[in-house]
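For reference, the structure discussed in these notes is given below.
The complex appears here without one of its protein chains, the remainder shown in place.
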Amino acid sequence: MRKIRLETVSRIEGALSLEIKVDSRDNLAGISWKTDLFRAFESLGVGRPLEEMPFLTARICGICAEAHHLASLQAAEEGLGISPPEGIRKIREAFGLISWLRDHLTVLLLFSGPDLESFPSPDSLSWLEKTGLWDLFLENRKHLRRMLEIVGGRGHLALGGIPGGWGKKISSEERKELGERNERVLLLARKTWELYWEKTVSQPFLWPVQSPLVALSPEGSEVLVLPPGKNKPLRFPLSRFYETLVESEEGSFLKRINLPPFGAYLVGPLARFYLFPSPDFPLSREAHQALKNIGEPDLSRASLFRAYEVLWAAERLKHLLPELPINHSLSFAPLKPVRKQGLGAFEAPRGLLLHHYTFDLDAVIKTVKIITPTAQNLGVISDCVPRFWPYWPLTEEKNLLFEIQRFIRTFDPCVPCMVHLLRNRSPRDSSPEKEGQRKIF
Amino acid sequence: MKIAVHNLLSCGGCDPVFFLEESPEFFRKAEVIFWNKVKDETLKVFRKIPDQGIEIGFLCGAVKSPEHEEVVRLFRRKCRTVVAVGACALWGGIPGLLWIRKEGPRPLSSLVVPDLSIPGCPPEGSTWTVYLQGLLSGRPPGPSEEPVCQECPRDRHPFRLSDFKRFPETEPESRGCYLSLGVFCAGAVTQKGCGARCLRAGYPCLGCYGPPAGLTARGERLLSAMVSALVPQKATEALKNWRDPAGSLYRFDLATHPLVRKGKCGRSD
Partner (left out) sequence: MKPRIIGFLCEWCAARALENLAFCHPELPVGFQPFRINCTGSLELEVVIKALTEADGVLVAGCPPGECHFREGNLRAGLRLKALKRVLSALGEDLRRLRIIWLSSGEGERLGEEIHKFYRELSLEDRGS
C-alpha cells in the first residue's frame, strides 16, 4: 500500500488537498479530501437579522458571491411573503448574468485553460499569453467589475440586494455604459468559445456521465432531473427537491449531497445544457446546435459547455440591458415574516445553489442551510475517480496527479463554498436507514 | 519583482481584484513565484526558496489551523515585505463572529507583524492602488484618520432617538443619516477609503474598512453614541427591541475584541 499526497489542488477556488491510497497492484484503495477552509457560515448566520443575510452570505465565496447574494435574497423574500416587481427582477437577472460572465471567463481562461494542453502543461499566465487573449481578458475583468459596480454598487462581493427591492439605482448614462462594455465582453466570449471549440471538439470522449443531471427550471419554481439514458426530465417542486436531499460528511468538513433514490447527481453547465431550452440569440443558437451534434454528455468536455454559457450570457445580457429600469424607486419589505422559513434557489455559475433559512417572528435567523453546487457535485467526483482510475497513467506520479487534478477541475469546484457542514448538528442526518426512508418519487 | 500570493481562511475574493482588475500592469511585470490560483507549484517548492528571496508576499484571510500558522510564518521568513489583505487578515473578518460560540479564527497580525495592512471586505480597487503605490514609493500608508461619513452622500444633522431601527424599517427614499434614523450604521467608527459604496447602494455602513487611525473600541463607541441619543423615557423599550447586538457592533472584528483575546468570551451551546 502506498500513499500519494497532493498538498494543494491548483487552479481551483480555495485550498483542497488529496490523499490517494494505492495497493501493490496499482489499484485504487481509497481517496480522501481535506481542506482547512471551514468557516461555518451555517453557524455564524444564526442570530443575525434576516436583511443582513444577502450581505453576509456573499462573503461565503469571493468568486461566486453574487450567486449567494441572489439566492439569499430569494430565501428572505419567500419568508417575508414578498415578490419584487418586474423591473427589480430584471436588474437582479442582469446582476446574475454579469457575475456568470466574470466567473466563467475567469475559470475558462485562468483556471482550466492550461488543461487543454497535454502534460506537462504551462501555467495559466504563459498559456494566456500564448493564446493572445491575455490583454482582452484583463480588459474584460475591468469591464465586468465596473458593470457589477453600476448594477450592484460594489464591484466585488455583491451588494445592492435588499429584501423587497434593489438599493442601487441605475442612471440612463450608466445603462448606456453597461451596453458599451458588454460589447467588449461579447467579443471575448466569442473568442473564448471559438478557442475551446477548436481545442476540444476533436478530442475523444473520456469521461461519460452516468449520473442524473439536475438544474433549476428557467422560471425558478421547479427542479428538473434527467436520469441517465432518458430524454425527458422529471419535474419536482423546489421545496420537495430540497426536502429530499441527504447530506453527509466527506473527508474533513466537506459536504456531500445525495438525492435518493439516485444518489450522486451532477449540476452545472453540462446539466443545464441538456435541461434548458435552446436559446433565441444568433451566436448562442449556433453554438447550441453544434454542441447538440457532438453526442452524449461527457465530463471531459464540460469546459466547452461553460464556454457556450459565456456566449449565451453575453447575448442574453445584450437583450436585457435596454429593459433595465432607470432610477427606479427604492422599496424595502416589511420585516414581518409570513412563514417561519424561506428557501431560495439560483443557478450559480457552478450549478444549483440553495439557501434555506428558518427565522423567528422578528425576522432573526434561527437556522441556516446552504447547499452549494460543489457539495452536490462532490458525490459524482468521488464516485467517478474509481471508475476512471484504470485509464490514468499510474506509473508516473506527476502525470497521474495532473490527470486527477484535470479531472477535478472539469467540475470547477469551489472549496470555500462547500465546507459549511455543521458536524453532528445536521437536522437531516445521513444514516443509511434515513436515506432509505426518503425518496424524490 | 518576485511576488507570492496566498489565501488562508478566506473566501478567496481579495486577491483577484487587484491583480486582474485594478493593476494588471503591476501583475504583468511581477514574477509570480507562488499563487495556487494560477500556478501548479505547491508549498513544497515554496519552502525551498531562500529566506528573504521574495520581494512582496500577499496574505489574505484569517488564521485557524496549524497549517495556516505555518504558512504565515513561512511568508514572514521568505518575503521581505508581508502585506496583509482584507478584513479577515486584519481583524478576523466575518468568521470572527464564530467567537460567540467559543471557537473562531484569529487575525494574521496575532502571529506576525505585517509591513502593510490593506483594509476592506473586500478592499476596493482604489484602496489597493493607494496602499501599494505608497509601499513601492517607500511611504506605506496607514489607516485614514477620517470616517466613512466624510464620503457619505446622506445628510447629517443633530438628532435624538426614540427607538432603534433595522435599515429596512426606515423610509426607503430617505436622505437622512442612518444614525439619525436609529440604525446602527458603522460609518462613524469606520475609516474612509471605500467611497461609502454601501451607503450609495441603500445599505448602512457595515464597517468592513475597520477603525480610523487612533480609534479604539469602535463597537463600544458606536454603542455609546447610539444609547446617548436615546430619549430616556423610551430607552428601555428601545434596548429591548435591539436585535443582534454582537453582530451590529463587531461584525468584522470580534476576533480582536479584548474579551475574546483574553478567552473570557463565548458560550457553548
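Going in written order, the chains are labelled A and B, and every chain counts its residues from 1.
The rule is short, and it goes like this: a residue touches a chain if its C-beta (ideal position, glycine included) is under 8 Å from a C-beta of that chain, and two chains touch if they have at least 3 such contacts.
What you are looking at is a predicted structure, and each value in this text was computed from that prediction instead of being measured.
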Shown chains touched by the chain that is not drawn here: B
Residues of chain B in contact with the chain not shown: 99-102, 216-217, 219-221, 223-224, 226-228, 230, 232, 235-236, 239, 242, 244-246, 249, 257-262, 264-267
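Assume only the chains that are shown with their structure count from here on.
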Centre distance in Å when chain A and chain B are each reduced to the mean of their C-alpha atoms: 26
Touch list for chain B against partner chain A, complex: 7, 9-14, 16-17, 20-21, 24, 32, 36-44, 64-65, 67-68, 93-95, 97-98, 100-101, 105, 121-122, 124-125, 166-170, 172-173, 197-198, 200-203, 206, 243-244, 246-247
List of chain A residues in touch with chain B within their complex: 6-8, 10-11, 13-15, 36-40, 43-44, 47-49, 51-52, 55-56, 59-63, 65, 106, 110-111, 121, 123-125, 138, 141-142, 145, 152-157, 159-160, 162-168, 329-335, 362, 364, 416
